[in-house]
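Before I ask anything, here is the structure I am working with.
Removed: one protein chain of the complex. Kept in place: all other protein chains.
A and B label the chains in the order they appear, each numbered from 1.
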Amino acid sequence: MSSRTNHDRTISDGSHDAHTLDRVSAVNPRRRRRIPGIAAAIGAAIALSACATDAPQDTWQPVGENAQKIHDLQWPVFLTAGIVGVLVFGLLAVTVLRFRDKGQAMPEQTHGKPVIEYLFIAIPAVILAAIAIPTVGVVMALADTDDTECVINVTGQQWWWEYDYEVEDDGTICGFAPTAAEAAPIVTSGQLVIPADTKVLLRGTSRDVIHSYWIPRLNGKRDMVPGRVHYLRLSSETPGIYAGQCTEFCGLSHANMRMETIVLEPDHFQQWLDNELEPYTSPEEGTLAAAGEATFITQCSRCHQVNGLVDDRGTDDPDDDTLVVSYPDQFVYSGAAPNLTNLMGRNTFAGATFDLLTDECRADVWEADPEVFGERYLAGVTEDCLNEIELREWLRNSPAKKPMYADAEMLTETDGKTRGMPYLALSEDQIDELIAYLLERK
Amino acid sequence: MFTTGAVASLAGTVAYGVLAEGTMGTIGLVSATVALATLAGIVIFTRDANVFADEPDTFDGAAANAARPGASMWPFALGLAVTTMTLGLVTYPAIFILGAILFVAGIAEWILQAWSERASADASHNAEVRSRLAYTAEMPVAAAIGLGIVIYSFSRVMLGVPSKTSTIVAFSIVATIVLILGAIVGAKRSITAPKITALFAVSGVVLIGGGAVSGLNGERHIHEHETTAYIAAKDECGAEKTYADKHASQTVAGKAGNAEVRLTAAGTLVHRKPGDETDRSSALQLPRSNANNLLFRNDSDEERRLVIDLAPDYEGSPPRICTTLVDPGGVQLITVNFAVPSFAPEITDIGGYRFYVPGVSSAELEVVVP
Partner (left out) sequence: MAIIERPTDTPAVVSPDAAPAVATPATSYGVFRRPVETTGWKSWLFTIDHKKLGIMYGVVAMAFFVIGGIEALLIRLQLAGPDGTVLSADAYNQMFTMHATTMVFLFVMPMAAAFANYMVPLQIGARDVAFPRINAFGFWTFLFGGLFLNTSWILGGAADGGWFMYAPNSSVAFSPTNGVDFWALGLQITGIASLTGAINLIVTVINMRAPGMSLMKVPIFTWMIMVVQFLLLFAIPVITVALFLLMFQRSFDATFFSVEAGADPLLWQHLFWIFGHPEVYIIVLPAFGIVSEVLPVFSKKPLFGYPLVVFSGAAIGFVGWGVWAHHMFASGLGPISVAVFSVATMAIAIPTGVKIINWVMTMWGGKLKFTVPMLYAVGVIVQFTIGGLSGVTHSVAPSDTQQTDTYYIVAHFHYVIFGGAVLGLFSGLYYWWPKMFGKMLNERMGRWNFWLTIIGMNLTFGPMHVLGLQGQPRRMYRWTENRAGEGFFNIGFWNLIASIGSFVLALGVLMFFVNIYVSHRKGTQKAPLDPWDARSLEWITTSPPKEHNFDRTPTVGHLDEFFHRKYEDRGEGDHHDYHQVATAEEIVAEEEAKGDSHIHLPSPSYWPILLSLALPIMAYGVIYNIWLIAGGAALALLSMYGWGMEPHTAPDDDYDPPAAGTELEVAAHG
């Protein structure tokens, strides 16, 4: 908690808080000192435009350590800019009112005094130098990766994010040893789950075009560029769900490329980790879900991986069973599709564009207090909470729901490969089966 | 008359061609158009339209008629061209082409000269008419040819010099000479035009002569720079000697890649990732279906290369991929794209993905593709 204490000390001006105190959201129960005075009043006015209630991507409600560093740097700059603005406009207003043409004599034809000019160069130079010094310091501090405790690879693709968790040298993932299974790389998409109080380093790249990873409350954004690896530090002490969005224009469905970062207490993260590594279990014979498994294998598994899924159709001999390995390169231009092993453990889908939860259940999770957040998140998507309408619409005709390059004319340039999920012409029965099957993926 | 006819028949042809969608009739009309256009050209060219042949007084007294033809080099040039072409037919095609170019140029110049001489009775005006038409074409062409010869000769000389280092020396010396001469010419205002011409002529002869000699001697041997993709396609991942552009790995993009894989002096492979400046010998985790840029740094004393076996049966995926042979202390970029994850049966069958270095049995690095 040392960093947080530090933060409380550095926020010496309460200007921002005076305004936000009553509305600091559930996920951000930070106490700040209130310093009255004129600066605070002006600050509040400047900050007015910036600290709203609940916009999940508000850049002025930092939670993560790095976001806090940015915020501590930026609000004095905003304040200074505001003061300078007020001074300039004040001067202008006085000029406009005082020197209006009231029939006064023609003024002296002079280009002015050099002293005044030099003064007007010196003042902004001094102000900017005062801003520049801490700026350089924070730039360096934000780039610091020495004390990384957990490495997660993030790969952007049109129009979703994939995460793979590295197994550390000591056989742990982010410092957590799995209880039952052996540690293996975990692949998820859309929602990034990280343990609280852990300095996580995202190492990002992209499979196609440039994307940008941005969780405003945890850190600034970082472009993820194909062929390069860029890194970004995320960390938070407060459990919760932090929304973000791809912020580098990445083509047709750029608006539909979102993501969330989920911060869980260590216990809950351990639970999540164990669940991710749990071996695959087939649905019970004869259920709708079992039919769904077969449909999944024929319709979905060419692109979507479900770890441990085995194709045992048409044979009783277990030796003939083949592991189902997706090979999206043949069908998808960027060569990957989201791993669905634990789809219902997440609560959004299709690039975090749509909710897997109904509105009420979503609110339960998203607006949960930090203490109860972990449990509610780990409950995953239950049948009662499933946002079946949108999931159905998606399975029926995904390109209609989220614009993707799926029509034939658009595909000639990519050798017939789609970007995003194509229209699959599934029957309503198949959709029923698939939903039943997918509901068990958690 | 002919000009009007040519325009009308062109319009007619186009209209007919569009309406009838290009039948035989169009061909006839096109032929007619071409014929009329040719006639029109002749009429314009000979200024026939300006002077009425049935008015002898006017015709005889036309300014054009009063001109005397001047000396001309073009008959000779054409003769030379025909000879060259014939010579070319029995020897090399290049000579024939040269002759043909000379032939076309000669005819064009001849026509232009003949025509300009009949422009008026004023010889100086005729000369101006000629130059005005011809220079706009002649000057760019002459400049292009001249520059081309200089550049080509110079490049032959530079490529003929036995080593890359000596080209740098040679270039510096030539540049210095040019600079000194230029300075002398610039400083001495009294220098006369013939002297400068002579200077240029001598340098031109030296340059072209040098170019010709070097060109005949042939270029020095220059290694082809091979890329990892090229080597992979030829599957030259053993001990074969291959050459790469060493600078290609020094780009910022290369350094911002996924990881650096290093062959240590002790003969082990370690990796280091951006944002984590420690060497690790544990498995290297890389995303699938992604162009992973890796740097291979060879810290051993021998020339070594980095190799990885890939899944053989997948579309667009070569059986294995490797860097070129890297000098001790050298660096080379390798781009690896994994089509299937490590747990796919065909990969587990070959023992998983792993980097290895031929000739160093202890150098192995496991790669995990989730």
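The rule we apply is simple: a residue touches a chain if its C-beta (ideal position, glycine included) is under 8 Å from a C-beta of that chain, and two chains touch if they have at least 3 such contacts.
The shown structure was predicted, so the numbers you read here are calculated from the model rather than taken from an experiment.
*Asks:* What shown chains does the left-out chain touch?
*Replies:* So, taking every chain into account, the missing one touches A, B.
*Asks:* Which residue, A:59, A:270 or A:287, contacts the hidden chain when the whole complex is considered?
*Replies:* Only one of A:59, A:270 or A:287 touches the chain omitted from view, namely A:59.
*Asks:* Identify the residues of subunit A touching the omitted chain, counting contacts across the whole complex.
*Replies:* That gives, for subunit A, the contact residues 23, 49-60, 67, 69-70, 73-74, 77-78, 81-82, 84-85, 88-89, 91-92, 95-96, 99-101, 104-112, 114, 116-117, 120-121, 124-125, 128, 131-132, 135-136, 138-140, 142-143, 158, 208-210, 212, 214, 216, 219-223, 225-228, 230, 243, 245-255, 258, 333, 355, 403, 405, 409-410, 412-414, 419.
*Asks:* Please output the residues of subunit B touching the missing chain, sorted low to high.
*Replies:* 3, 44, 47, 49-50, 57-58, 61-64, 66, 119-123, 125, 128-129, 132-133, 136-137, 227, 229, 248, 251-253, 256, 291, 293, 333, 335, 337
Note that only the chains that are shown with their structure count from here on.
*Asks:* For subunit A versus subunit B, what separation do you get between their C-alpha means, in angstrom?
*Replies:* Comparing mean C-alpha positions, subunit B is 48 Å from subunit A.
*Asks:* Please give the residue numbers of subunit A that touch subunit B in the complex, ascending.
*Replies:* Per the touch definition, subunit A meets subunit B at residues 145, 148, 151, 153, 155, 162, 164, 166-169, 184-187, 201, 203, 205, 207, 226-231, 305, 307, 322-323, 325, 327-330, 334-336.
*Asks:* Across the complex, what residues on subunit B touch subunit A?
*Replies:* 253, 256-259, 273-276, 280, 282-283, 285, 287-291, 293, 314-316, 339-341, 343-345, 368, 370
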